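Everything below concerns the one structure shown next.
Yeah, one chain of the complex is gone here, protein chain that is, but the others are all in their spots.
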Amino acid sequence: MGIKPLADRVVLEPVEEETVTASGLVLPDTAKEKPQQGKVIAVGPGSLDDNGNRSALEVKEGDIVIYRKYGGTEVKQDGTEYLIVSEDDILAIVD
Amino acid sequence: MGIKPLADRVVLEPVEEETVTASGLVLPDTAKEKPQQGKVIAVGPGSLDDNGNRSALEVKEGDIVIYRKYGGTEVKQDGTEYLIVSEDDILAIVD
Amino acid sequence: MGIKPLADRVVLEPVEEETVTASGLVLPDTAKEKPQQGKVIAVGPGSLDDNGNRSALEVKEGDIVIYRKYGGTEVKQDGTEYLIVSEDDILAIVD
Amino acid sequence: MGIKPLADRVVLEPVEEETVTASGLVLPDTAKEKPQQGKVIAVGPGSLDDNGNRSALEVKEGDIVIYRKYGGTEVKQDGTEYLIVSEDDILAIVD
Amino acid sequence: MGIKPLADRVVLEPVEEETVTASGLVLPDTAKEKPQQGKVIAVGPGSLDDNGNRSALEVKEGDIVIYRKYGGTEVKQDGTEYLIVSEDDILAIVD
Amino acid sequence: MGIKPLADRVVLEPVEEETVTASGLVLPDTAKEKPQQGKVIAVGPGSLDDNGNRSALEVKEGDIVIYRKYGGTEVKQDGTEYLIVSEDDILAIVD
Partner (left out) sequence: MGIKPLADRVVLEPVEEETVTASGLVLPDTAKEKPQQGKVIAVGPGSLDDNGNRSALEVKEGDIVIYRKYGGTEVKQDGTEYLIVSEDDILAIVD
């Protein structure tokens, strides 16, 4: 996929919840800020710290993650919708 | 449980207060922001500090903690509801 | 008492002002944000600084302190009400 | 082009989406804050960090990038419209 | 006086302006946030800096200071009213 | 000119756009926060960083710059109007 995120940004492909019934995870509809699941497609090199260094992100390509949609930016390529989020908006990796 | 939190995030399983009468702790209903008790299910590796290092969290798997629900994100797996919070939202460990 | 606070948090037991007439301290009712007195029951290990270290709190178990109630969280154990505050909400120690 | 951006600023020439059908990327109209594509025309030397050093930007002249228009400043030269943004407003590079 | 302030806090005893005519200083009534004069009764050890050290305050016991009342907390002991402020609320020392 | 700016401040003399047709740059009227061009008349020594050092500004006397008027302060001397801005309000140098 031809999108290379900057800094601590991550490109996600949203995962339909029907497709993850094997892991038994269900995200409730009633939560005020509904968390979502996605597959990590690409990750940035990390943000600059106070000394001008970058720390690698915790997530890597292929991870299934739970994220907050708030703040993300939608892009569409070849008919597939992606979301670009900051790693801060990713709460956890689903094993 | 298949959720691996990032940074300083903690996965909690809310504890019904009837189940902790042994310790005699009661959380009042009248508090404006009602604190809650939960059991720590999984912890993240800690946030990055200014030098790109991570400091381990103070809580560990199995701890019973008092936390503020505000800011947490609910997820449900195999019929059990969990909450993902930042460690900042955890006030204390109940011995 | 079975509550171990995290970071810079302090567990306080509010002190009725009638019980401290010996020290002669009176807290006025008219202040917009009424300060309160309490006894320190337990203290956290201190917050993490930018280098990943913790500095011990200035208050210790047994201190009588003046604190701002704003921001604290009430918990009740064995019929006694406690308050969990950040050390920032504690203004002074009453000798 | 005669504009030399300061600090972490980047001069972009907006790219009409019709011109990038080869890469198949489409940016949806419905997003609340519509992301846009642009070509990097010039980059600043980077912002000062806490030690008085500058870290080079991640984008370079000629990159096609996805950016958020919010916060940018429009300038026009020889009939062409440019936008000056902070690198923070650039989300990703399109390969 | 039995109040030991924490961090960068200072205990002040407000000074009636009639009592300082010798120094000739008059604080106008018309200022939107009226500055006040007070005598320093006790000072804290200073706030923690980013390296876990404390820097001594600039004011010391006995100084007459000009301060902004905003943000201070009133306490009363043995019939005398005191104010606990942060050193940031103290503008200057009156020689 | 007798104004020596402090810290990261810059004294600008606004440039009428008719006078820069040679470079072909036109600043649109329709932008919400209209950028402006000016000539740098004097620059400050730079702001203090966390270690008490100052880093020289990127602009120098004589530069023609694009700046955001927001936040600047107007002064007038010998019939000429100047603007004092922070370097952060300067977006780019026009070659």
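Chains here go by letter, A, B, C, D, E and F, matching the order in which they are written, and residues are numbered from 1 within each.
In this text, a residue touches a chain if its C-beta (ideal position, glycine included) is under 8 Å from a C-beta of that chain, and two chains touch if they have at least 3 such contacts.
A quick note: this is a predicted structure, and the numbers were derived from the prediction, not measured.
Residues of subunit F in touch with the missing chain: 2-7, 9, 11, 42, 44-45, 48, 50-52, 73-78, 81, 84. Listed by residue number, the positions of subunit E touching the unshown chain are 23-28, 31, 33, 35, 49-51, 53, 55, 58-59, 66, 68, 87-88, 90-95.
In the analysis below, only the chains that are shown with their structure count from here on.
Between the contact lists of subunit D and subunit F, the overlap is empty. Fitting subunit C to subunit D on C-alpha positions gives a rotation angle of 155 degrees, to the nearest 5.
One inter-chain figure worth recording: subunit A and subunit B are separated by 23 Å, centre to centre, where each centre is the mean of the chain's CA atoms.
Each chain gets one centre point, the mean of its Cα atoms, and the points for subunit B and subunit E are 41 Å apart. The residues of subunit F never reach two or more other chains; the list is empty. If you sketch which chains touch which, the chains link end to end in a single open path, with no loop closing it. Remark: the chains found to touch one another pair up as A-B, A-D, B-C, C-E, D-F.
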